[in-house]
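Yeah, one chain of the complex is gone here, protein chain that is, but the others are all in their spots.
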Amino acid sequence: MTTTLAVQAAQMLLVLGLAPLLVGFVRKVKARLLRRQGPPLIQPYRDLIRLLRKDLVLATSASWLFRAIPYLIFAATWVAAALVPTFATGLMFSWSADLIVIIALLGLARFFLALAGLDVGTSFGGIGSSREVMIASLAEPAMLMIVFTLALAAGSTQLSTMAEYLASGEAGLRFSLGLALIALIIVAIAENARIPVDNPATHLELTMVHEAMVLEYSGRHLALIDLSAELKLLLYVSLIACLFMPWGIAAPDAGLEALLIGVIAYIAKLTAVGFLLAVFETSIAKMRVFRVPEFLGVALMLALLATLLLFVSRSL
Amino acid sequence: MTLVVVLAIAAALLIVSALSLALLGTALGRILVYGISLTLAGIGLAAALGALIGQVPTETLTLPLGLPWIGAHFRLDALSAFFLVVVNLGGGAASLYALGFGRHETAPQRVLPFYPLFLAGMTLVVIADDAFTFLFSWEFMSLSSWALVMAHDHVRENLRAGYVYLVMASFGTLALLIAFGLLAGPDGAYAFDAIRNSQVAPGLVPLVLILVLIGSGSKAGLVPLHAWLPLAHPAAPSHVSGLLSGVMTKVAVYAFARIVFDLLGDPAWWWSMVVLALAGITCVMGVLYALMQHDLKRLLAYHTVENIGIIFIGLGLALGFQAYGLGWAAALAFTAALLHVLNHSLFKHLLFLGSGAVLTATGERNMEHLGGLIHRMPLTAFTFLVGCVAISALPPLNGFVSEWLTFQAILQSPQLPSWGLKFLIPAVGSLLALSAALAAACFVKAFGITFLGRPRTEAARRAHETDAFSLTSMFTLATLCLIAGILPGYFIDALAPVAKSMVGESMPLQHGVPFLSIVPIAEGRSSYNGLLVFLFMVVSGVAAAIVIHRFASDRIRRGPAWDCGYPDPSTQTQYTSSSFAQPIRRVFGTLVFRASEQVDMPPPGDQRPARLVVRLTDTIWDALYEPIAVVVGTIADRLNRLQYLSIRHYLGFVFVSLVGLLLVLAIWP
Partner (left out) sequence: MHGLNFDIAHLLAGSLVLVSFMLLYQDRLYALLNVYALHAVVLALSVAWQAYIQGAPHLYITAAIALLFKAIVIPVALHRMIVKLGIHREIEAVGGIGLTMLLGMGLVALAMVVTLRATEGAGLLAREDLAFALSVVLLGLLMMVTRRNAVSQVVGFMSLENGLVLAATGAKGMPLVVEISVAFSILIAFIVIGIFLFRIRERFDTVDVAALDRYRGEHG
């Protein structure tokens, strides 16, 4: 009982601590691929601390909702990230929220972020919010169809059960799971505002979605929102890792060694996926905004095809 | 005993309506009508809750009213008790709201007498136990609500709304009339008990199902019979709009559930496919229509269509599972649908009341003339926000619970042996997911454009907070939304007797589950704990706030908006509702609405303003309603000539029909 509680608490703090490091690593690799030195790995931590110390500058037309939203977004994202198995399955509170709840919590965060874009009453916030809800209107159904595929294959929507099923090797080399993986990668890119959907490094108004919504935030609010975005990236990478790269993940009630192996395996997976993400972002260009629905439409089609093809395969 | 109480309440409402005629136009009349309605709704709610939770056995009663050889049968079983809870909750909230809101009513004599009649009609429909009482109460409900829709008849579009509503309501009642006729059979056994025990001829069952779908679906708002809903619901005064969208559509769902699950016998495999297909299309079309609106109340009305689709998806799933004997899955789907009935009546009512508050404060329903209301009306904004989050199916509020249960039911589809259903159900699941995402977009738009940003017109700048009664009503509904979201187990247990009576089985009992989670099927399959998620979020948010304020800075400065260095004092450069919807309009609208945009940009040097024209066609109206209206119009024109014939012609008609009937008598064996 205490060990599972300790594992859950450790996971919550681990995701919070590792999220900026992942982003720092991705930026460093991208810089190196572009033959630059790049910022140090711990630069995101420094950015967060710097922002936390600064004064807050609020627009005169900002409301109480504008001030409350960063905390709401952070709370929702952190709770969701704490429920995705990273180094061990069978987390203590995994029965309280399954994969659909995790996606809905991210949807809650996105809802409030879109509202924040509209709060101050500038046109840039409006651009960001309207494009964000358009992307979400296709990314969320694709994500839910991926959940369907995985849940139909594993027999449960609980993430721990799915991870154990996929880790046990019963799934084999199913085609539907491959399609689901491709769809999940596309959705993860869209949701985390990565190239080709959105450029996380730009501040050109007409090319950004996420940055446009948080344009008016400063100081500690901006620090919380940046941390939430980093947590979200970590969440999606952990999701891909625990579902499709389940090697080394510790079973529930495992001993200390299994947990340590789990942690090391997890960090290795983060490194690998971060590296691939950086390579991917460096090798293609950002899409025009109205090609993004086609891109996400592909994810939705793949996920729907994956669900339908499950019926043709072995057991269903 | 409870049944007698309910009937007494209905009678009391009729008396109140009569009384109000004497006190029209005075403040006392308004307080009397709404105050007594509130008390009666409270009593009704207590009685219905007692009957539902106490699992009181079914009561029946026959009154010597109506047709002499039938009488008026009334019955209170679990399904009726649940829908009585919905009706009285909505009625109570609307009456409380109207105690304050009714002060601004410009035509009280057109609203006050019909309001209690409307509540009485809805109560009677839900407890009617024979076809005649049912149809009588149904029509009574329709007509009293029509009178309320026509309350502000000086507005042209309300006249059109009332006309379309009347036509569609009559059409629906006709369908139900024929359905009941087929169900009663040649012996004319109209009592529901007799119908339950008799068997409809198997060839007629598809016809009855289609007729019931048309009749109840047109009142509920299933596509393509939804066209009257977005015209009529916004036209009525706001508390009545809330009742129309939140409660009357649910009474239509009750009609469907009662007839199809209770009276029609065991479902066949294809019933589920028809209902699911219609429901899936309804979901997506409803929310896409809603996204294109800039009138706040019309947006809410179109969104009701989407939620009715979600409810019917649950009902369709229950039919499918029941047809193949999977009682536990049918109970899950049925409970999900009924839970969504309750949830939707809560948050849609809340949203309509909020829009009523906005209308009184600013005189505007058009979102593009509003903005910045969160500063002027913070409490209304807060409750409206709770409603928006709830309707977007986001945790930890109640909309999420019913959608989660519906998804769990959809995930049981591999258990079905029918291949058609196995493929249709995930497809409908994807439509449900799409409509949920679009609903969130719709309500970001509704809340953001109306309440956030900067005020776009003088009316928005001068808005003021609403009165205490309205706020109390809205806060009560918002609190109920939260409670239903974090303690769903109790609600599911309360619905267990309903599921058991309609579908044969019920979901596993939830109040024994540790930590107040809900477990729809079994421990290892899936579970959800709304309370824990809510507590986690509150704790982490508050902890983050405390840590940051202690260890980092907590100073605030106010300044002008950054706006990338180009601050614009004009409020017209903000996003409007149609500009917010533009990306979605471009992605989905070109297919569904043949949306086209046309820009007229004057050449440099020309002083005239540029124009952007957005054209949307209502494809369903053009494809279905227009041709029917044209055909009916042509026939009516032809038949109109009958008005101008001579006396000899009319005598000739009488003569011919008399001779014809005599011929039939002569030839008939």
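Think of it as A and B in the order they're written, each chain with its own count starting at 1.
Just so we're on the same page, a residue touches a chain if its C-beta (ideal position, glycine included) is under 8 Å from a C-beta of that chain, and two chains touch if they have at least 3 such contacts.
Keep in mind the model is a prediction, meaning the values are calculated, not measured.
Student: If the hidden chain were put back, which of A:174, A:194, A:210 or A:269 would touch it?
Tutor: A:174
Student: With the missing chain put back, one of B:427, B:459, B:482 or B:552 would touch it. Which one?
Tutor: Considering the complete complex, B:427 is the one touching the chain left out.
Student: Go through subunit A and note every residue touching the omitted chain.
Tutor: Residue positions of subunit A that touch the missing chain: 172-176, 178-179, 294, 297-298, 301-302, 304-305, 308-309, 311-314.
Student: What residue numbers in subunit B mark contact with the hidden partner chain?
Tutor: Where subunit B meets the chain not shown: residues 419-420, 423, 427, 590-591.
The rule is simple: only the chains that are shown with their structure count from here on.
Student: Could you give the separation in Å between the centres of subunit A and subunit B, each centre being the mean of its C-alpha atoms?
Tutor: Here the centre of subunit B sits 35 Å away from the centre of subunit A.
Student: Within the complex, which stretch of subunit A touches subunit B?
Tutor: Within the complex, subunit A contacts subunit B at residues 52-65, 71-72, 74-76, 78-79, 82, 93, 95-98, 100-101, 104-105, 107-108, 110-111, 114-115, 117-127, 129-131, 133-134, 136-141, 144-145, 148, 151-152, 155-158, 161, 205, 215-216, 219-220, 223-224, 289-290, 293, 300, 304, 307-308, 311, 316.
Student: In the complex formed with subunit A, which residues of subunit B make contact?
Tutor: 371-372, 374-375, 378, 381, 385, 389, 392-395, 400, 404, 407-408, 410-411, 414, 422-423, 426-427, 429-430, 433-434, 436-438, 440-441, 443-445, 447-449, 452-454, 515, 517, 523-529, 532-533, 536-538, 540-542, 544-545, 548, 551-564, 567-568, 571, 573-575, 579-584, 586-587
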